[in-house]
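Shown here: the complex without one of its protein chains, the others still in place.
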């Protein structure tokens, strides 16, 4: 079907008003030899049939609502109160665009202002922007911001090897035209301590993820001072749910905090749409990328909200803009805001506590299994590394096809020295029974 | 969890303002020996856990989204455009109540006014009310209206035996205190012609369903005249989707048209909530039950809508009211209105045509199967009766457990003379492939 | 004059539609020409027009989701969104009412549990989930009471006693059941007048219909005596459970001796009101009425194997009054109520009632003195004040309309009938103290305005999309349908 409403009468009247005889005349400027290509697309279906076809595709997937899942690795299954999904479906949020016209966009603007405020609260920073595409591009924008902060004079980026591999890849992709040297993760076995030793006067930014890709909570005290001593910026990537419990990066001196807001009530949705957050110190606000909502007054002195500091942005500054970003992940930021409002101070902490207790319980039980070993030397949050007695792929297959469980992430894919290690995540969605099933299944799979 | 927002501080301040020391004092008037019973209910669950539990229950059902279904018998599977479900979830419709205060309820009022208009259009009648609980209670209210129309002097109700058995039962339940004689369906094999012969000067109403419970389109010409000749009212119960194609009952003289609006885009939902519609002639409007929306003017002469003729209703007229109905099925009427608006004149006809063609095709194919017979003597719409070579229950079990198909309704449950007969419904939801599967499966089941 | 939002018919243009549909893809069967309709007068619009029209219409409503809606007797509490998700699970929403029972054991288990829980909450021996709303629950109950007497050969009983504070559905129900209504006065404390009751009780009485707490929001102080008096004359006691939100976990009507009670799931148990339904009005009954319940109800079948999950099925009680509704009740509402009870547990439900009562009394404490409270004692979940003053020309309706300008939905007005210019205020437990304070301040401000600028109230509302609507005019100049009258009707 098509959704345009034109009747034959409409068409005739409109063509007449335009002063053309046919629709074709409207396309006379299109090179004739290429005009009206025959597109080889499947025949149109009715909505009913299309939905049935797509339901067939969807049902052919295994998924976390069908089977208990222990997969994390950058995307986490959490409970999202029903009102979140309802509210973001409201047409007034869903079908508006970037709030360029504040008088008719106060809904979006105030919601994003609240998002900025909550991200500041979570991260312990002074300013946060309206969003980036995801956590990985937030990190890439942090690098670019640091690059410009140093007016392009510094060339070295130091990345902890325990940053999510996709994030490290995106940083490389984004900056490939800038002539940077990205080090730190060139040796994937390098410790955080050793990585920090690479920071020097050519370092524009040092980035750490905590909890890191392996779920471990990094000890970050002193790193900010170390960076600042040589003039480098210190950036932390964090899981927002962990910040319900853990010290905010602002408190140990981070200049930039980035991360992905998916864990804040967004569906897994096979990897997107998620929402990147980006927070920094007030002094850097003019160097920050992305949209920003600020408080304003109307002609009668009433409080309202507007997009502000747009002189940083591409539509005003063009090639001198801080970034090319335009459309961001607005609705996902609103979803996360609604999630955070609903859970609130106590709820988010409670979720974090549940993840803590249940993941530790699971880790302990798995550590007891013959053939398995769990690294519990560093404190971890929600996710932990398990050394397996057999290749991870085989164990996961057993879990999936024999026990209807979605297993962990195979670390060997990204960290050759961790072949045979599985990364398991346990959240509030995994009940005690789920954990027992997992332990049982791992035992069988390892035997 | 609970949804009340009170903090300890709130409670303390409020109790102080009231002038009591404890919550208990508020319940001092409740007989002490019964106060605060210990309720034996399961422990509270979090929303997350409750939803998981309920998903477990839901998933344990077979249902029409999992398996192709050929079940009708008063509830039909039809395609409902996605916007219907979205729009009725909007809080402004969902969480408002009966529009007693028109200035802040124009949304509901205008939507119901449009519903009334569409029901008039579909049925060919002059007025329709805001809704009844379902088609069955609409029919019972028709009887009661006719009873009052005759000022209680007539005592006989004549029902076609081919009316949905539940509807006939509800008419009996509703009117058991009125001392009526309900005839016609006392012999379930009686033909419509023979039933019409029962109409006499004691008949207050004669009710026919068309398409009847067996899917057959009744020939109704002349029946209105026959009723009117003896002063009885003539009432027709109709499937609203069939009215996309078939002559409206108003055209052959019906005084009242009732039916269930479920087929107009409402989910099957195991039998409810649905929506009863009720339409009649203008001359009977003051005798009609239920809420009515009418056009009004505001102080500035602007058009708006209000509840009107409430002097018929229980809250004004109390024991003299036309009915006790208060809450009706408002949101379901709005859903059906949105459905009808979306499909419109052409769409509804198209749906009816699809049901027609596909059901006839299915009937023909089944009629060719050894051991099966289909009664095609009367024209039918969407539903038809199949004589089976084995007990219907056995065939249905085979379809369900061996072929993952939901079979037809076992007519022997209500019509002893139709034991071994199955009522099958085919709508636009059943593709050609579904039909072929059904035919195949019936063949196997009959062998 | 500008139109707020055109009628959908006015947005129609020939040839438009909002759907495409599959091709028949089977050999076509000719239609019987003589049975076909010639035209179908439905609107012709595209999807966007539909979405815009109904989105804009919706925005014209006040609703719980947008502001406080203290409509007395209606329990306009928060409707949890999780309930909506539960009811829309495909296993529930796409199951067909006529499926073989073994294929819908999940539905039956849910219904069975809900029956059990409602029995427990009300102190009853049996429950039917069939009634679609409170009024249908009433009819169910009264028909059972009637049937009970008849079954015992007690055919003289034709009267139903109903206090004058009762909701209109009570007397209307009694009439529908073919019974005669005897109205009972209320005493000075808002209770049913015990002497009048005693005088009315005799062997022609089917029973009493009583609401407790009553429609003044007051708990009947002599409830045990009332019940005993009715029982003593052989009558039964019907409880209108519209006000259950005051007493869940506080007292069980069954313990007080009630024989029947309807629950309003759309009040006490948070299923949304939907602009006037769908609701759900299950009835609970004492042991002597259990056999009369409308059928079918869900039972654990005797073929359940030990150690296995129960095998559920529909059964019809032996002396059933019959079926109230096609199929099994408003199942989607049952799912929502199940979810609500499941997340609350006994403690949560009692907490709801306690806080509903706390909120009402707090609000009363803030209004007392400015608004006359004709029956002034500790109230339950709601209370009734007079919306008038001797020294002001305004009436309750004016106050109601003026409240809209303060962004509140008005209370119920002109009910109960025993209070002049009644304003019946039910805040529910889900309003927070700040909102209650704002509401109280609005009402206090309005009381002031009633004396200083009465016209402001009499011409209110001033900030709504339409100003005050002429309901009297509408009933005179009846326009109930926007379509032309069909030709055959004019003939």
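To keep things simple, chains are lettered A, B and C as they appear, and every chain counts its residues starting from 1.
Keep this in mind: a contact is a pair of C-beta atoms (placed from the backbone, for glycine too) under 8 Å apart; a residue touches a chain by one contact, two chains touch by 3 or more.
A quick note: this is a predicted structure, and the numbers were derived from the prediction, not measured.
A.B. asks: Name every shown chain in contact with the chain that has been left out of the document.
C.D. replies: Taken over the complete structure, the missing chain's partners among displayed chains are A, B, C.
A.B. asks: Looking at A:287, A:360, A:387 or A:443, which makes contact with the chain not pictured?
C.D. replies: Considering the complete complex, A:360 is the one touching the chain left out.
A.B. asks: Thinking of the whole complex, not just what is shown, which of A:223, A:236 or A:348 touches the missing chain?
C.D. replies: A:348
A.B. asks: Quickly run down the residues of chain B that touch the omitted chain.
C.D. replies: So the residues of chain B touching the missing chain come out as 1, 3-5, 7-10, 44-49, 81-83, 85-86, 91-92.
A.B. asks: I need the residue numbers on chain C that touch the omitted chain, in ascending order.
C.D. replies: These residues touch the chain not displayed: 11, 13, 16, 20, 46-49, 51-52, 55-56, 59, 64-67, 78, 80-81, 343, 430-432, 434.
Following the convention adopted for this analysis, only the chains that are shown with their structure count from here on.
A.B. asks: Just the number, please: Cα centre separation of chain A and chain C in whole Å.
C.D. replies: 45
A.B. asks: What are the residue numbers in chain B that touch two or more other chains?
C.D. replies: Answer for chain B, listing residues that touch two or more other chains: 46-47, 51, 55, 65, 79, 81, 89-90, 428, 431.
A.B. asks: Two or more other chains touching the same residue: where does that happen in chain C?
C.D. replies: 15-16, 19, 21-22, 45, 47, 51, 55, 80, 82, 84-85
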